[in-house]
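All protein chains but one are shown at their positions in the complex.
== subunit A ==
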Amino acid sequence: MTESILQLKQLSFSFPDKKVLTDLNYDLKRGDFLSIVGENGVGKTTLMRLILQELKPTSGSLEFLPNRQAVPVGYVPQFRNIDVEYPLSIQDFVGLNFAKVGLPWLTAKERARVNEILHETKLYDIRRRPMGQASGGEKQKAYLAQALLDQPSLLILDESTASLDPVAKTELLDLVKQINENQQLTVIFVTHDIPLARRYADHYLFLTPGHYEAGNIAELTNEKVGAMNNA
């Protein structure tokens, strides 16, 4: 049986004026591709912030297994504020994630790792392009590459495809799926786009105000989506 890396047990969260998540249970297995879907305001971002430990549960628990240190998390937010005029190449941008005290420049080993990731994310040929001149799809790939740099076991894509055209969406998710399958990388893909979730995810977690449902992605039929949204 595949091991669990993240368990949500009776997880609830409330802001002072609003209850967002109620008694959420989910057992995330290593190598799973989980899509979290639901309309705006149902708590998708709150759940991500709980996983990133920026927020603490109001009740219940959220536990990494065997422990938090054993599950490095890579997070790809939808937006970044990167000035178009900055002289930051894609390669430079990816290497930013080697942030530690010490030498100002990257060592040969670190540069090799950056190049490896650039090859893996198919950015190597355009590695010298400034981030400001990269297309939306290339930028998202660079965000992904930066998050993959320190070998996370869990990758969170937070609405990463929302502002992309259909071709760029497919390219990005094909890439993530490939890494998910080849390297047993666990993926949480937060999206509004249910057809896209159906195409790539193994499981789903559907959030609605005060309620949720989870299961195999094949069970996420149009009828179910309609019923959940009207419930």
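In the analysis below, contacts are C-beta pairs under 8 Å (C-beta built on N, C-alpha and C of every residue); 3 or more make two chains touch, one makes a residue touch a chain; residues count from 1.
To be clear about the criterion, contacts and distances are computed from a predicted model.
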item: Among "Acyl-CoA dehydrogenase", "Cytochrome c-type protein", "Metal ABC transporter permease" or "phosphoenolpyruvate--glycerone phosphotransferase", the UniProt name of the subunit that does not appear here; value: "Metal ABC transporter permease"
item: Residue, one of A:55, A:88, A:162 or A:225, that touches the chain absent here; value: A:88
item: Sole contact to the chain not displayed, among A:12, A:45 or A:97; value: A:97
item: Absent chain, residues of subunit A that touch it; value: 52, 75, 77, 79-83, 85-89, 92-93, 96-102, 104-105, 128, 130, 143, 146
